[in-house]
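Every protein chain but one is kept in place in this view of the complex.
Chain naming follows the written order as A and B, and within any one chain the residues start at number 1.
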Amino acid sequence: MEHARHVFRIALVLLVVITAIFLGRGFLVPRSYGTFGPYRADNVAEQMKIRPPAHAGAASCAPCHKAKSEAHDAGGHKAVSCEVCHAPLLRHVTNGTVSGKMPVDRSFTLCARCHRRIQGRPDKFPQVILEQHVTSKLEGAVCLDCHDPHSPKP
Amino acid sequence: MDHAPRPLASTRSPSPPPEAPAAGAATPADPGRRDFLGAAFTIAGGAVVLLAGLDAAASGETHVPPPGGDAYNWEEHRWAYVIDTSKCIGCGSCVRGCKAENDVPDGFVRTWVERYIVGPGGSYVDSPKGGLDGFPPVPTAFTPTKSFFVPKMCNHCKETPCVQVCPVGASYRTKDGVVLVDGKSCIGCGYCVQACPYGSRFLNPATHTAEKCTWCYHRITKGLKPACVEVCPTGTRAFGDMMREDDPVRQTIDHERVSILQAHLLTEPQCFYLHLDMEVR
Partner (left out) sequence: MPEITGYAFPNDIHVHWSLMIVMYPYITGFVAGAFIVSALFHVFGREEFRPVARLAMATSLCFMAVATLPLNLHLGHPERSWLVMVTPNLSSAMAGFGMLYSTYLLILVLEVWFVWRQQIIESARRSRGWKRTFYAMLALGTYDTSPEAIAIDHRAATILAAIGLPGACMLHGYVGFIFGAIKANPWWSSPLMPVIFLLSAAVSGIALLTILYQVVAKLNRRVIEGRTVAALARWLWFFLILTVTLELLEIIMLAYEKSESWHIISQLLTTRLEFSFITIQMVVGSLIPFILLGVVVLMDRYLHDRVRNTLCIASSILLLLQVFSMRWNIVIGGQLLSKSFRGLRSPYSPEIFGREGILVAIALLIMPFVLLWLFNRVLPIFGDDKPHAAGGHEPPPVTAPVAGVHAG
């Protein structure tokens, strides 16, 4: 064994390196890693509050837009949430006070997205061939001439 | 494995243990080989873990308070999703709603809508911008006999190929059945993007981390519905809790003939489809 001294030395070096790596690793593991599985458990709570919910649902407009809401809920668009045609409540109201302007899209393309006759739509869904349904020029807010978006029955 | 779980460093008061019946009802019994193999892997994994000093990685029994605090206990929910393709009108409201809710970067989608136009002479599929602006009429070279829309999104698989391949544990599946990405741990290798058979993941060009549908985890843990369900005007999309006996989604999954996407890959998706056509992959 006298001539294997260098083997023992390199083995020692190895041992030191490997121990250092494992000890060092202990300090680097993120705090909540592994609580529930091989992931950082703190992230679950972080994901819960990653951002405030933007959409607040169809009923959320009612307190401030009573008339519109009532008309809407009685009409053919009751299944279409206000936020679909406008925008998420968060863009408009934060903490109960108005903080931004709600977009209003008056263009016929808004209605066309849902009501234009194209391949793919179920037959029973009310849809129109735009060019036949609207005899005047197909532009701007034509649909609103005859339909109230909140209660579209002409 | 006999090593004690690491206590969570936070000082929340421990919540009462979850109700036993709820926990049992959710997991269908699947005895036999898979369980055995699972156990074998766990033991083998545990050995590696012990050897490597990775005690943290072992998922032992948890006596730790759930991460939601008192407001939300993730052991009391198991989320699932049902999509009735026969109702979809392809308006793209869900795609826009998702984008507005989650700041999805341009050119990427967390949920999208596909249109299938099918006839004896061929089939045509499209999804312009994922359906963000709806769909235009298209001329087809063949005579279509049926056409329909299919909304798609992350399937929140039970046997997730994406979580399996994440090298750093940045992707994981929560106890309430949602597959999430930890943006602070993700190294942006893109392996999960490659591994997802459904194309639901992407690398966010701004944050350089993987991103995907979270079923709006920030909403559902507050009792709200995911944004896409919230804005769907036709009831195509439905979201529910498999731990609630009377939940309509659970009723549908339990009693209707539902299908899943790419069933042969055995990823066990938790998005179920009604009236799915064979053309859909």
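By our rule, contacts are C-beta pairs under 8 Å (C-beta built on N, C-alpha and C of every residue); 3 or more make two chains touch, one makes a residue touch a chain.
What you see is a predicted model, and the numbers here were worked out from it, not measured in a lab.
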Given B:W79, B:F202 or B:Y273, the one touching the chain that is not displayed: B:F202
In chain A, positions touching the absent partner: 2-7, 9-10, 13-14, 25, 28-30, 33-34, 38
Chain B residues that touch the omitted chain in the full complex: 45, 48-49, 54, 56-57, 108-109, 112, 114, 125-127, 129-130, 152, 161, 163-169, 185-191, 193-203, 207-209, 265, 281
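Operating definition for what follows: only the chains that are shown with their structure count from here on.
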Of chain A, residues touching chain B in the complex: 22, 25-26, 29-55, 57, 79-81, 83-84, 87-88, 91, 112-114, 116-122, 125
Chain B to chain A touching residues, read off their complex: 5-6, 8-9, 52-59, 62, 64, 67-69, 72, 74, 86-93, 97, 100-103, 115-117, 133-138, 140, 144, 147-149, 169-172, 174-175, 180, 182, 184-185, 214, 216-219, 221-222, 224, 227, 230-231, 233-235
